[in-house]
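Only a single protein chain was left out; the remaining protein chains are all shown in position.
The block that comes next holds chain A.
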Amino acid sequence: MSSSQILKGILEGCLLSIIAKGETYGYEMMEKLYSYGFTMVSEGSIYPLLLRMKKEGLVVTSQKALPSGGPKRKYYSLTAKGIEELKAFKERWHDISMSVDHLLGKEG
């Protein structure tokens, strides 16, 4: 697994977590990611991921008109499968981060 693939997997889990907090759209997700320090990913890289997550049935989208008028905006929300996947990701991440922390802590 290349490092970009690992990052993709982590990013997908983080997007699931952000969407789980309430219906949201691309730019807002990116702002949240950045506010948590995810500045190593380019803004556009979330869209291929969101496409895949939709294809896998983890999220659904709906078009909503903006109060300010203009074109509609695409909002994402989690499906039951998405909620399951988020749970599984949390468990996987817990195991991985514990092991890494443990190992790095020991080496000092």
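Throughout what follows, a contact is a pair of C-beta atoms (placed from the backbone, for glycine too) under 8 Å apart; a residue touches a chain by one contact, two chains touch by 3 or more; residues count from 1.
As a convention for this text, contacts and distances are computed from a predicted model.
Trainee: The complex lacks one chain in this depiction; which UniProt name from "Pyruvate dehydrogenase E1 component beta subunit", "Phenylacetate-CoA oxygenase subunit PaaJ", "HAAS transmembrane region domain-containing protein" or "Sugar ABC transporter ATP-binding protein" does that chain carry?
Mentor: Choosing among "Pyruvate dehydrogenase E1 component beta subunit", "Phenylacetate-CoA oxygenase subunit PaaJ", "HAAS transmembrane region domain-containing protein" or "Sugar ABC transporter ATP-binding protein", the correct UniProt name is "HAAS transmembrane region domain-containing protein".
Trainee: Given the full complex, what residues of chain A touch the hidden partner chain?
Mentor: 25-27, 30, 41-45, 47-49, 51-52, 55, 66, 68-74
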